[in-house]
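Got a structure here, written out as structure tokens. Questions coming.
The complex appears here without one of its protein chains, the remainder shown in place.
Right after this comes chain A.
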């Protein structure tokens, strides 16, 4: 059992579950606890356990996933650059208005990645300095990576003006 799990258990006992797959250690926080707990948990991992680098931040939609309790998850892939240790923290969120606290105060690099998760999944990050769409155009109204969004889109593709010869 790695040392950081002792630290987490001491501070956040009962707020998270852990699992392991091959060499991947996962820390998972359910949707009813994540808005209150996740920021402190990440801060603890960063400041006390040496996980100084946010390697990745991504969203997941668990719609129709076997055995899933909560709909959305945001995964933080953390790395300890001194030891090379890695840990994956999963914060869950639910409909309607899935929201999580922003990790930007801890890692500047979370800025664009959280915008991407917001753009694609519609998870909002409270406290984010500039939560705008990043991949899709600003006028886009839906969230394309949600599992209930049709692959061909909801008709957004062709809503542009047409340029004719005379105008050109």
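Note that a residue touches a chain if its C-beta (ideal position, glycine included) is under 8 Å from a C-beta of that chain, and two chains touch if they have at least 3 such contacts; residues count from 1.
Criterion: contacts and distances are computed from a predicted model.
Engineer: Hey, which one's the missing chain according to UniProt: "Putative membrane protein", "Aspartate carbamoyltransferase", "NADH-quinone oxidoreductase subunit B" or "Sodium:solute symporter family protein"?
Structural biologist: "NADH-quinone oxidoreductase subunit B"
Engineer: Just name the one of A:2, A:50, A:109 or A:144 that touches the chain not displayed here.
Structural biologist: Looking across A:2, A:50, A:109 or A:144, the contact with the absent chain belongs to A:144.
Engineer: So which bits of chain A touch the chain we can't see?
Structural biologist: Touch set of chain A with respect to the missing chain: 63-64, 135-137, 144, 147-158, 160-168.
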